[in-house]
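All protein chains but one are shown in place.
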């Protein structure tokens, strides 16, 4: 392994990452609070009523960030899992395990808010529509990932097995995203896209984006918290954990 | 390459023949589930006809799923899996052979039997044909996807349940398109679209699945 | 006597806890079967309500049946069964303990969960109560009768299928009275008669079954 | 400000239960997650410290395998 | 105490042995020998009453074991090719629950002590799945440490054990014999059991038509 690679992996070693993460967490909490409050203020206090959907549309400020995060976190998790499998770095597996519960949380919230939105808009809590089904599958994938890792005692084996599952499940994410395009379904198509001009009012758009940023920061903060715990647990035999815990006495 | 796939298939089929249970088990389970339903639900022809695609596909899915835990477990227990992993050909090829053997043993009989059971539900001829066709196209995907789950949960605490947990979400699309195809025929729409999606799932499942499966097996053997 | 039954139950429960799979497996299977049906059949409330007793009872029956092959197989494979057969107390007592443990692990959770799943099917409260009650009375019979089949097919080629073949005919009365009880409530008739028949089956099954089971086990060990 | 009064705000134009149902559940879960994490972390640290204390009272055994090349022999 | 007359064993269409006679008293050990497949395991299982004999009788304290039933089993300790160890449970749980099923009282301390004796210290709480082959066998054999029943029937107890463990088990058997117990044993490894009144029984190879029922003492 060359010098450069080792440098690159420096922050991938748990003992340097642990204090770094500890310092970053408060900042991410602050950002999460700022973005979240701003987004909710715009979304719930300032944004105008939607002509077709009435006030019910305000669920969008929760539903869309939750849905985005559920997919995005899966991609990040799969990325970490994949690097762990390829380069055998200790940190990667821990990051993947740390992200999964938060991803599952957002997948659940996406379903929950979606269902609560569907009842007034479509007249039903649930249809077996492509997007809804694939989002449900995403939730199951998260749960499967968590359960699989919990069932294997040896953390290294657990990481690898989880990584395979995560990578296999990645196909599901584009399916969720493009399902509205590939099949014409009840669910709404994308209203935010990089190529086209946004098709919704600027106020709504900003509200949504701020809420999404808030969720994003929240996810980072929570994932960092969790990864620190996982590090302590898994590296409990190393000296650095002893010294970290010793100092706190 | 073909030779070694043939060798795996041959061996697994012979084992299945010897045990017999494997072949009949899936089949028998399928028959039981399908036949118990009219017993529990009551015999109104109209209702039964509407139930038919769902019941038959759910039964097929469960029957396949139940035979999954043993796909690698026996080989794991008696040390054969180590020998397979140490064979000179890529493990993925061997897995491919095992997936095919599994389908021949657990999937194909269902395809052949489904039309017969469909008659019990008073399905029309075209619906019966589509039912068999959808099963023919769809069940290999069940074997392929299932192999990944079986390998991941090999030797793991609580393997059986975990297997269902991992595999079922991935089976849902197959179920939906499969039952959808028959439903579409029943309601006079074409089943074309559903069937081609099913075909895509199967191609993906059978040809892509052996790689992650082989990787998972190596991990299980560590 | 009570002590040794307690010891068997304790050991089997601890094993189940350790594996976890056993407890959750039956339960999870039950949930899956019950939830896949609306998925395959379509979500019309009226139709679902009529299906409910049948689906739930068939699912309970299948869930119990699936855990049967392992009732003695693990003990047989690793030599524990020989030790049990050589223990100083009558083998039938030990079997009795194992039947109870099996019910606690595979039957009781279904009883507790059934009402929750029944809600998905939009069942009324009294029907839910009768559903749970019928399962509570009926499932021990499934464990008892099942034990005979499990012992008879122990170590036999094609055991799994044979087991279903032997056991199912004996299960059908349980299914009919069990689903019948709920059906009767749904259509406003009393479930009394069905339930007492179910009770009779259970008493017979649980207290009579250990003897033939023990005899069958001794034969399997020869 | 889009709203005239609090009642309107709470009613959300007949969609109150749906909107607030979403908001409350989401808020609850997003508060619960970090709280649970903190608690888990504290428990873990306590456990680890207990373990370290126990381990300090024992001396770790070091093991070193030996390799003995015995050369050629004709037994 | 244990007496066998004219015992015969038939497997499939093959007669493994016939005309086996011996008598074993307190403090004596029967060392059963023979090639692979000569019927040693089959004979041991007959002694335990697991397999019915094709011919002949087995007596315990003068009465046929078939009649004695539970009375006989209460004095019998059998250890077969299989370990009768649950992979999911820890060694400690395994032997405690095995003892409980055999209607013995084994408190946790005694159990831990037994495990320590067989060299499983530090592994009491590791699921047996993770143990090495020999450690699994040791866990199974730890039953013998506090076993006080009269008749031990052991089928190749030394398999997979290292030298130290073999000696330990041989010592346990020796102590048992000195307490006036009986033991029937098969093994392909020649191991000296200390202070044993030894009797040997050779089973001829079932292949050959010449069923030898020679018996020798050593």
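To keep things simple, chains are lettered A, B, C, D and E as they appear, and every chain counts its residues starting from 1.
Following the convention adopted for this analysis, contacts are C-beta pairs under 8 Å (C-beta built on N, C-alpha and C of every residue); 3 or more make two chains touch, one makes a residue touch a chain.
As the structure is a computational prediction, the values presented were derived from the model and not from experiment.
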{"item": "Residue among E:160, E:175 or E:197 touching the omitted chain", "value": "E:160"}
{"item": "Touch criterion as defined above, residue of B:34, B:71 or B:84 at the omitted chain", "value": "B:84"}
{"item": "Option from E:83, E:97 or E:135 whose C-beta touches the chain left out", "value": "E:135"}
{"item": "Missing-chain contacts mapped onto chain B", "value": "3-4, 7-8, 10-11, 14-15, 18-19, 74, 77-80, 82-90, 94, 218, 221-222"}
{"item": "Residues in chain E touching the chain absent from view", "value": "11-12, 34-37, 40-41, 81, 119, 121-123, 126, 130-135, 137-138, 156, 159-166, 188-189, 207"}
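Everything that follows uses one rule, which is that only the chains that are shown with their structure count from here on.
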{"item": "Contact-graph distance - origin chain B, target chain D", "value": "2"}
{"item": "Comparison of A-D and A-B by number of C-beta pairs in contact, larger one", "value": "A-D"}
{"item": "Most remote chain, CA-based centroid, reference being chain C", "value": "A"}
{"item": "Of all other chains, the one whose Cα centre sits farthest from chain D", "value": "E"}
{"item": "Rounded Å distance, chain A centre to chain B centre (Cα mean)", "value": "32"}
{"item": "Computed distance of Cα centres, chain D from chain C, in Å", "value": "37"}
{"item": "Overlap residues in chain C, where contacts from two or more other chains coincide", "value": "18-19, 39"}
{"item": "Residues within chain A bordering two or more other chains", "value": "128"}
